[in-house]
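Note that one protein chain is taken out, while the other chains of the complex remain in position.
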Amino acid sequence: MKELKLEVKSKIIEELNLGHLNVQDIHDNDPLFKEGLGLDSIDALELIVMLDKDYGIKLNDPTEAKKVFESIESLCSYINMNRLR
Amino acid sequence: MKKKQNIFHYCKIQNNSVLLNDKIIVSEDKSILFSEFSKMLYHQIKLNYPKFFKMDDLSKLALITSEYLLTDYFKKTKKPNDISIILSNKSSSLKTDKQFQKTIDNKDSYFPSPSLFVYTLPNISIGEICIKHKFMGENIFFISENFNSKLINEYASSIIKNKKNSIVLCGWVDFNEENFKAFMYIASNNYIYNITTNKIDKLFK
Partner (left out) sequence: MEKEKYSKIMNSIYLSSNNIISSLGFNTKENIEKIKMGISGIKLYNTFKHLNEYTAKVENKILNKKFSKIGANNNYTKLEKMMILSLNDTISKSPFPITKHTALIISTTKGNIDLLDLKNSKLDPERVYLTKLGEVIKKFFKFYNDPIIICNACVSGVLGITVAKKIIKNKNYKNAFVVAGDIVSNFTLSGFKSLQAISEKPCSPYSKDRNGISLGEAAASVAISSISNSKNIAEVIGEGESNDANHISGPSRDGEGLFKSIHKALKIASLTGNEIEYICAHGTATIYNDEMEAQAFNRLNMQHIPLNSLKGYFGHTLGAAGLLETIIASKSMNNNYLYKSYGFNKIGLTLPLNIIKKNQKKDFSIFLKTASGFGGSNVAILIKKYNN
């Protein structure tokens, strides 16, 4: 899980263009949206693409997505349980 | 007729240098790519606006150029409630279009990127400037082979004539493969009487 968290953090920085941040700046339990990383609706859509492209997971339900994207912790647990790649 | 501000305010960014009102204020090695160069300018101007990093290159270029110009301009003039923006270029959002196209080209690896798609319109660059400053004036993005100072000046004059004390941010911001060029200036009530399109064309070159 530790490796996955590191991997996901660096993917987020890369794919969401958070060029001003380093992996160490992202804490496992920080909120991803609104406060914390301050991601927005476009970032959420980009995360959905990332889940599909890199882990083979199709997340279509917006209510489920909200819970999954709460933090790095919730995101990685979800990937761990559902990944096809 | 009072002429409060006789100076023509403009900013030009090309060949990795920044020219602000006739002064070269940044000049970096021409071999540096835009991704690096734009980061340098971001820090130099102390932009402090994390959204910057999500933008495509066209919007980054537009925002930075406008920052240099407006920061300087508002040192001398009171910031108005509303600014209209007229920008133009030749390539539209082609650089970003091609990046987005790559995400859909391969049928077996088809993952269209939403964060790229939202930047596949050149007027988004205007939107980003408006969002940062809360400018709610008129906007328009024109496409032309070369900078059309006549069209833009006349359009700006039309906006200014209809609303006194109004300011229009005008210019050109283009990305052609790795070559970029930005040229922006302020059009206002006073300016209309002080500058000719010939002069603007000379500064653009």
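Which chain is which? They are A and B, in the order written, and residues in each are numbered from 1.
Criterion: contacts are C-beta pairs under 8 Å (C-beta built on N, C-alpha and C of every residue); 3 or more make two chains touch, one makes a residue touch a chain.
Remember, predicted model here, so these are calculated numbers, not experimental data.
S.K.: Let's see if you follow the contact definition: name the visible chains touching the chain that is missing.
M.R.: Output: missing chain touches A, B.
S.K.: Of the listed residues B:21, B:44 or B:139, which contacts the missing chain in the full complex?
M.R.: Of the listed residues, the one touching the omitted chain is B:139.
S.K.: Taking the entire complex into account, which one of B:126, B:167, B:184 or B:200 touches the absent chain?
M.R.: Considering the complete complex, B:126 is the one touching the chain left out.
S.K.: Can you work out which residue in B:42, B:155 or B:175 touches the chain that's missing from view?
M.R.: Residue touching the absent chain, from the options given: B:155.
S.K.: Mind listing the chain A residues that contact the chain we can't see here?
M.R.: Against the left-out chain, chain A lists 40-42, 45, 49.
S.K.: Extract the touching residues of chain B with respect to the undisplayed chain.
M.R.: These residues of chain B touch the chain that is not shown: 85, 90-92, 94, 97-98, 100-101, 104-105, 107, 110, 112-114, 117-124, 126-128, 130-131, 133-145, 151, 154-155, 157-158.
Definition applied: only the chains that are shown with their structure count from here on.
S.K.: List the centre-to-centre spacing of chain A and chain B in whole Å, with centres computed as mean CA coordinates.
M.R.: 33
S.K.: Enumerate the contact residues on chain B facing chain A in the complex.
M.R.: So the residues of chain B in touch with chain A come to 39, 50, 53-55, 109, 111-115, 118.
S.K.: Give every residue of chain A touching chain B within the complex, in rising order.
M.R.: By the definition above, chain A touches chain B via 15-20, 38, 42-43, 45-46, 49, 52-53.
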